[in-house]
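Okay, so here's the structure we're looking at.
Of the protein chains in this complex, all but one are displayed in their positions.
A, B and C are the chain letters, set down in written order, and residue numbers restart from 1 in every chain.
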C-alpha cells in the first residue's frame, strides 16, 4: 500500500547493508512512496553487502562514504546535490558499531581507543553528517533528518555495553543540532528508538534471542519489525510531521512504557517453579556485563 | 494535499466546537484523507458551537454525548457501530475543562468538587470512552486512539492550575489502557502533547499571549498550529504507525526539548535592560499561581 | 547509627499502620534523628493497627484523621500546631488504596465510583494536606513535604491497575504544589518512588512474590527495604537537601534505570529452556490485567 507521501522528495540513506537492515527497508518504502535517494555505506560494507541489488530495485545510485570522514561526507553531499540538481529533503542515519562489543570486552574493561571509535562511528558521525549538510546548505526547508536509536540510551541492558553510551550521545546530538536546524533552516531532527531487531548488526549481540523473547512478551503489541520501522520513518520524512523535532520517538510496541506485563511475568514465574532446569546461578551468572 | 491515508477508516471525534478547535481541524483533515466519522460533543457545546457546519462539510453525523456519562458513551458507540455497519478504526479525545480555572481559584485554593470534575471531564472521560469501546468490542484490530495533552503534565506552568494534574492523569490512563488494548486487541493508544493553541478553551487562560510569545521564541520551529496538529493526528491514525503505543508524543516545534533559546533569551534580556518599563514587581507579581 | 539530622524538627506522619509500614519505619528513624511528630491515620486504621505502640516508643501522640476530609485535616493541623507551640517542619504522606484492586476489577472493568475514591484517597488527599497546611501557614520556611510513589506512575505493571494512575496524579500534584510552596514559602515538595515493599497494603497485590523476585534481580543493588527508605526520607527532611524540590526521586536499587539485567535474564532464559514446567499459556495467561 503506497500513498505518495514522499512524492518528489530526495534523500540520502546511510547504513543499508543487506535486506535485514532497517535502512534497506526504509529505502524500499521511501521508493514506494515516491522518493528518490542516494544509498551510502563504507567501502568495506559495500564489498560485503548487497547494496547494488537495492540500488537497482529503487533506481538509486550508490556513493561510498565513511561517515566518520568529513571529507567523504562533503564529497557525498556535493555529489548528491549535483545528482538531484538541488537540495535534498531527508536523511536517514542508521550506523552503529562497537569494537568493544565485537571483541567481547566487558563494560568494566573497555579499550578506550575502541570506545572513542564507538562514539565516533555511532554518534559523532551523525553530527558530521549534519554539520557538512549545514555548511553546504544541502537540505530544503521543512526537510527531515532521522537517526536510529535504542532504549539502552535511557535504560541499561546488560551486554549492550558502550553502544548504550553512544546512543545517549546520538540522541543528545539530535537535540542539540535540532535546535540550530530548526531555528535557522526550519528542518527537523529526530531519533527513532526501535525495538531490538534481528539485523546483521543486532545478531552480533550474544543472548539476543532471550532478550527478544522478553521484549516481545513485555511489549503489548510485540516487537516492532524493520518493515514497520520503515513505515514509521516514512511518516516522519513526510510533510505531515513538520513540527515534530528534537524528539526521541519510541517505536517499540509499547516496551518503553512497560514495567511488567502479564505475559513476561508468566514466563518468568515458570522459571521460578522449574525444578529440573539447569541452575542458572552456576551456568549463566558469570560477569559478562 | 491529500494522500488517502485514512481511506475507508471510520472513527469518532470528540471535542470539536468551532473552527478554532483542534478537533475541528482533525475532522477536516481526516475527511480529506478518506475517513468517515461521527462528531460528538456535549449537548451544551452543540448549542453554542457550529458543529452542524462541520458535519455538512465532512458528510458526518453529529451525536450528542457527555463523555463523563457511561450511558451516553454506550449509546454513542452503539449508534456509531450501527451507522458504520461495523467497528470503528480511530477515536480522537480532545476534551478538557476546569471550573477552578474558570472561577479563578488559584491552585492553593482549589474547590475539590471542581477538582474532581476537572479530573472526570478532562481525564477519566478518556478511560470511560476506552472502557465502553472495549466492552462493546467497537474498535478494529490495528485501530488507533489519541487524546490531546499538554507539556504541563511534565512541567509546571503557572496558571495552568489543576489542568496540569488532569493532563498527567490523562497520559497515565493512555499508558495503562494502552497496555490492555495492545495486548488483547492490537490497538494503540497515545497522547499528543501539543503547543499552546489559541482555541476557544485556550483563550480562557489569562496571560496566554505572553506565554505564546515565549513558547514561539523558545521552540526552534515555532509553536505548532492546529492545522499541523491535524496533519500529525492523521499519521497516527494511519496504518504507518502500527507499533507506536503508550507514548506521549510532543508536537510542539521542539519546545519540550529546550532549556533556553537564543531568541527567548534575547527578549528576556531586553527586559533586564529596560529602564522605563513598569516595575514588574509591583505590577505583575501578585500571586495568581 | 543516628546523626541528629532532625534535631528540633516537628512533623506529621500519615499512614503508619503496623511495623511493616514504611511510615512506621520513617517514624522510628525520624525519632532517632531527634524529630518530634504527630502520628495520624484513619479511625478505622487506628482500630486495626498498632499505632499506640509506635506512639509510645517515639514519644508521639496520635490524632485520627481521614486525609480525604478537609475538616479532619484542619483539626489535625491545628492540633499539631498547638501541640508543638508553633509551625511544623516536615510531613510524610504514605497513603494509598484502591477498591478496584481489592474487588479484583480489572483495569478494563473499573467501577468509576471506586476510581474516584482511589484518586481521592491516594492522590487528592495529598493536595488537601498541602492546601490545609498552606492556608493555616503551618510549615516553617525550608520545611519539607514527601509523598510515597511507585514506578507504575511512569511504566505500566499489570495488576497495579488504577493505582498507577493515582500515583501519576500524586506526582503531578507534588510538582504543581511544589511550585507554589517553593515560591511563596521556601518549602520543598517531593515524591519518593520506592521499590515494591511487602507492606500490609503491598501484600494485597496478587502475584507480588514473582514481581519482587524479578525487581530484586533487575535492580543492581536489589530492592530497597522500608528501613532504607526511612533513611532516605530522613535526608530529605534534613537541612542538607534544601534546594531539591518538585522531584520524583527513585529509591529502588537502580530498577528504574534498568532495561534488562544479567540476573533477571538468566532466570527468564531458564524458563525458556524448561521442559517439564507447566505450560504458562494455559495456567497463567488469563487476562487479569
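Here is the rule we go by: contacts are C-beta pairs under 8 Å (C-beta built on N, C-alpha and C of every residue); 3 or more make two chains touch, one makes a residue touch a chain.
These numbers come from a predicted model, not from an experiment.
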On chain C, the omitted chain is touched by residues 1, 3-5, 175, 178-183, 186, 188, 195, 219-222, 224-225, 228-229, 231-232, 234-235, 238-247, 249-254, 256-258, 261-263
Touching the unshown chain, chain B contributes residues 151-152, 154-160, 207, 210-211, 213-214, 257-278, 280-281, 283-285, 287-289
On chain A, the omitted chain is touched by residues 70, 106-110, 112, 115-116, 119-120, 124, 127-128, 130-131, 134-135, 153, 155-156, 158, 161-162, 164-165, 167-169, 171-173, 175-180, 184, 246, 287, 289
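Note that only the chains that are shown with their structure count from here on.
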Greatest Cα-centre separation from chain C belongs to chain A
Chain B to chain C, mean C-alpha position gap in Å, rounds to 31
Residues in chain B with touches to at least two other chains are numbered 175, 178-180, 246
